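Missing here is one protein chain; the remaining ones are kept as they sit in the complex.
Letters A and B mark the chains in the order given here, with residues in each chain numbered from 1 onward.
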Amino acid sequence: MRISLMTTCLVDVMAPDVARATVILLERLGHQVVFDKRQTCCGQMHTNSGYYTEAAPVVRSFVDTFEPALDTVDAIVMPSGSCAGCVRDQHQLVARHEGDSELEERAAAVSAKTYELSELLVDVLKVTDVGAYFPHSVTYHPTCHSMRFLKVGPRPLKLLRAVDGIEVKNLPESDTCCGFGGTFSVKNDATSDAMVTDKAANVVRSGADFVVAGDVSCLMNIGGKLRRTGAAPKSIHLAQILASTKEDPFVPSETILGRSA
Amino acid sequence: MTEWTDARPQRTAGMSAKDEILTRLRTALDAPRRDEVTEAQDVPRSYQRADDKQELRTAPEKVRAMLVQRLEDYTAVVHRTTPAEVPAAVAAALGTARSVVVPSGLPVAWSSAVHAELIVDDGSADPHQLDAVDAVLTGCHTAIALTGMIVLRGDERGGRRAISLVPDHHVIVVDAAQVVLGVPKAIQRMGEDARAAWTMISGPSATSDIELERVEGVHGPRRLDVVLIEPAPDSAPESTTESTTESAPETPLGTQPESQPTGQPVTDQEKTR
Partner (left out) sequence: MSTVHLGIPQVRPQHASPSSTLRGERGFPEAARDALADPTLRENLRRATSTIQTKRASAVREVRDWQKLRNAGSALKWQVTDHLPELLEQLESSVTAAGGVVHWARDAEEAGEIVTALALERGAREVLKVKSMATQEIGLNEVLAHAGIRVIESDLAELIVQLADDTPSHILVPAIHRNREEIREIFLASMPDLDESITDEPSELAEAARRFLREKFLDMPGSVAISGANFAVAETGTMVVVESEGNGRMCLTLPKTLISVVGIEKIVPTFEDLEVFLQLLPRSSTGERMNPYTTMFTGVHEGDGPEEFHLVLLDNGRSAVLEDPEGRSALHCIRCSACLNVCPVYVRTGGHAYGSTYPGPIGAILSPQMTGMSGSDDPNSTLPYASSLCGACYDVCPVKINIPEILVHLRTKDVDRRRETRGDFHGTWDMALKGAGKLMSSPRAYDLAVRSAGPLTSVLGGKNIGKLPGVLPLIPGWTDHRDLPKPGASFRSWWDQHEKERSSADGTTEPDAAPDGEEQA
């Protein structure tokens, strides 16, 4: 299949290895990945903060980038539950807020072909064992947007359980938000900190070496807290585990969500 | 209070509060919403209603078993008995109570073995006088198995509401015919006399206001005993309601042989098939 990668702005800048891992994984599975460099951002930071008017040109840019290629690609993939959720649930709301019914229609067409990574693998590519190797213990944090808005359900766990050498440990209070919430993490920093402190403590309690999720934003939040407190577990994106093989195993770098070499 | 909001809500001179509120609301509703307006017939009623198979076809003894379990779960004491044994069961449930208030239409037989002073309520006792009474004995209108709830109607069998509230010990007699499975069936039965004074009781008075720890008994009766009258084991087997036509949902679960019209003392009548 021909799959268009929307890295998300956060991944492009702050966690480039997650996008690299997505490319490596999909190519290993025999698919062709395309990356349109006109892509910028889905606009989630704007929409969730209430800046629909400012989000509108971002959404338009997104649609302008991906709509022309809809006939030539089979799917658009985003390694982020919240960004995929924004495309699916909010792009049309933004267009409506601006009274732009043409944009609303085009956004709907793009959104219909847009998938979060675990959805793409399980639902579109029909694969759960991707041939990955990851000889470490992990605990899975179902991020709120994947769990409650996209409803990815057990897909990420199915993919993880099929990984060779992995041990999946239980995360206490796993369904509680990590406290990221976009601008919430800065506007309500004290509350957000209380939430991520509890989340990081639960990750430590799980006894796993890694906390895995499908959202870089949440992983940056949890990983940043773990690192600040000097706790041992590291955060890792689902794509990074699925890209890891015996031949080319994942080795974490000092950078949060980074991979050495 | 603060500088950013000095705007008092406006009132229009010469307009009544009612007219003004209704006009405000009509103006507010001028802004249409995304979806169609919901009419009564649009409400999806796919949940288990009064005429649900489970409500109609569950064997009455199973329904009663559930009622007992749910009542006990909320620490009510349940006395299962047969029509002939009601007086003894009521006497046992009342225990050491020295005075008992009863509603005027309570079947006389129910209290026939009670040794305590029996006060038949004529509506004259004030709350202080009721507070001096040890217990209250009433019948009920309906009992809901799934929720362990007993429904009292303010009538000659359930009594006026004050008498089942002020005394510290409440004994309720429930007839098998009054037991339903779920809330919708109970509401259907109550709906036949919706404007009555209804009191629905699940277990004794309780609070969870202190650290969410349940404490039994605050202002209502602290003890609740339920006397459940079931068909005698040697009587003819109960018909399950499978014989009931589902098209007649107003027929109470009690198309069973022991079914009684409300308000008629159970023990006054011979059980017939």
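As a working rule, a contact is a pair of C-beta atoms (placed from the backbone, for glycine too) under 8 Å apart; a residue touches a chain by one contact, two chains touch by 3 or more.
What you are looking at is a predicted structure, and each value in this text was computed from that prediction instead of being measured.
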Handout entry: Residue among A:T47, A:S111 or A:Q240 that touches the chain left out of view
Key = A:T47
Problem - Contacts of subunit A with the absent chain, listed as residue ranges - result: 7, 9, 11-16, 19-20, 23, 34-41, 43, 45-55, 57-58, 60-61, 64-65, 90, 97, 144-145, 148-149, 175-177, 179-197, 220-221, 223-225, 227-228, 253-258
Completion exercise
Had the left-out chain been drawn, it would touch subunit B at residues 1-2, 4-13, 15-18, 20-29, 31-35, 37-40, 42-50, 70, 74, 123, 127-128, 131, 144, 146-149, 154, 160-162, 165-166, 183-184, 186-188, 190-191, 194-213, 215-221
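The working rule: only the chains that are shown with their structure count from here on.
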Handout entry: Separation of mean Cα positions, subunit B and subunit A [Å, integer]
Key = 52
